[in-house]
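Of the protein chains in this complex, one is absent; all others appear in place.
Now for subunit A:
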Amino acid sequence: MYSIVMADSSSGRGAPHQMDDATTLLARVAQARDRMALAALFGQLGPKVKSMMLKLGANDSLAEDLVQETFLSVWRKAHLYSPERGAVSTWIFTIARNLRIDQVRRQSNRPYEDLETVMLESDVPSGAVVVEQKEVIQRVTAALKSLSPEQQEVVRLNYLHDMPHAEIAETIGIPLGTVKSRLRLAYERLRPMLEDLQ
């Protein structure tokens, strides 16, 4: 029944067998503490989170542990998520990032979590979501693929391979300043899609 509720009439998607989308599943986790919804979300995004953790340099067993921890956090924090603040995948990306920083780097403080308290309080969305989050993600994904191969490479190394910029420079054999300018140019290309958010 959820697939009918969630059917997207504008694009022809939403066939009867389509899985519930992540936003619906997470809402069920938050509101009804629905374990099967969490399991379904885990089925959709868990293997992708694991793929990302493997790229970050974790071995299979650590990657699996980090995925478990990520979705345990999803369970514990589901009530703190609101769709106006970003797509579910974006939120899960930040949870996975914070866990990686906590567990792999073992930093002594938690600047990201501290910052989240500021964001929760002061950046209440206006309520006017211009474009659906799902659509934003699709547009950004398409735009990422339209970047030059050089720009895509630095963006992926930055986001998916846990590489500081100096290490990116060394890995692909370009000056540090070139890494930074490629990232700036990539962001300029993506910015119009991203600014539709608000």
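Methods note: a residue touches a chain if its C-beta (ideal position, glycine included) is under 8 Å from a C-beta of that chain, and two chains touch if they have at least 3 such contacts; residues count from 1.
Please note the rule applied: contacts and distances are computed from a predicted model.
Enquirer: UniProt names the one chain left off this complex as which of "Carbohydrate ABC transporter permease", "Transglutaminase superfamily protein", "Cupin domain-containing protein" or "Cystine transport system ATP-binding protein"?
Expert: The missing chain's protein name, per its UniProt entry, is "Cupin domain-containing protein".
Enquirer: Spell out the interface residues on subunit A facing the chain that's missing from view.
Expert: Where subunit A meets the chain not shown: residues 35, 38-39, 42-43, 45-52, 54, 63-64, 67-68, 71-73, 75-80, 85-87, 89-94, 96-98, 100-101, 105-109, 111-123, 136-137, 140-141, 144, 155-156, 158-160, 162-165, 177, 179-181, 183-184, 187, 190-191, 194-195, 197-198.
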